[in-house]
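Removed from the display is one protein chain of the complex; every other protein chain stays in position.
This part shows subunit A:
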Amino acid sequence: MEERKLKTSNVILQSMTKVLLFLIMIFSIYIFFAGHYTPGGGFVGGLLTSGAILLLLLAYDLQTVRNILPVNFLYMVAVGLVFAIGTGVGSLIFDKPFLTHAFGDIHVPILGELHLHTATLFDLGVYLVVVGVTMSIIQTIGGDDE
């Protein structure tokens, strides 16, 4: 076959990505926060977020996505692990066993009464680790021409 040029601008895919990216991101955040009472949680939410970034990678190229999201995903993994360990160590301060979680109804000025749980912070750690690991795998495999 003659010179095959696959890297052409596809307007339909790119403009659809601009709409769908927000839909998937909002849904992933919803899945993350709904994890306590309904199916979902940090793992699925993180995978959905990395799926949204992957769609961006498919529609544009690697350098564009790096310009849009100037995040070192390995640092993201480290921050997620710090969150996970931090919630565990936090219980040691109150003279409780490691990873004992606490919850309570707290009055927040604008949002009103909220039922907050420290397991959400642990879940945030899982979320950051999942996004960081999947995105660094994909970026490492995808960017082998550099």
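By our rule, a residue touches a chain if its C-beta (ideal position, glycine included) is under 8 Å from a C-beta of that chain, and two chains touch if they have at least 3 such contacts; residues count from 1.
One rule holds in what follows: contacts and distances are computed from a predicted model.
*Asks:* If you had to name the missing chain as UniProt does, which of "Sulfite reductase", "Oxidoreductase, pyridine nucleotide-disulfide family", "Na+/H+ antiporter subunit G" or "Sulfide/dihydroorotate dehydrogenase-like FAD/NAD-binding protein" would it be?
*Replies:* "Na+/H+ antiporter subunit G"
*Asks:* Quick one: which of A:Leu20, A:Ala78 or A:Leu99 touches the chain that's been left out?
*Replies:* Touches the omitted chain: A:Leu20.
*Asks:* Using the document's definition of touch, tell me which of A:Ile12, A:Ile93, A:Leu111 or A:Ile141 contacts the absent chain.
*Replies:* Considering the complete complex, A:Ile12 is the one touching the chain left out.
*Asks:* For the chain that got dropped from the picture, name the residues of subunit A it touches.
*Replies:* Against the missing chain, subunit A presents residues 1, 4, 6, 10, 12-13, 16, 19-20, 23, 27.
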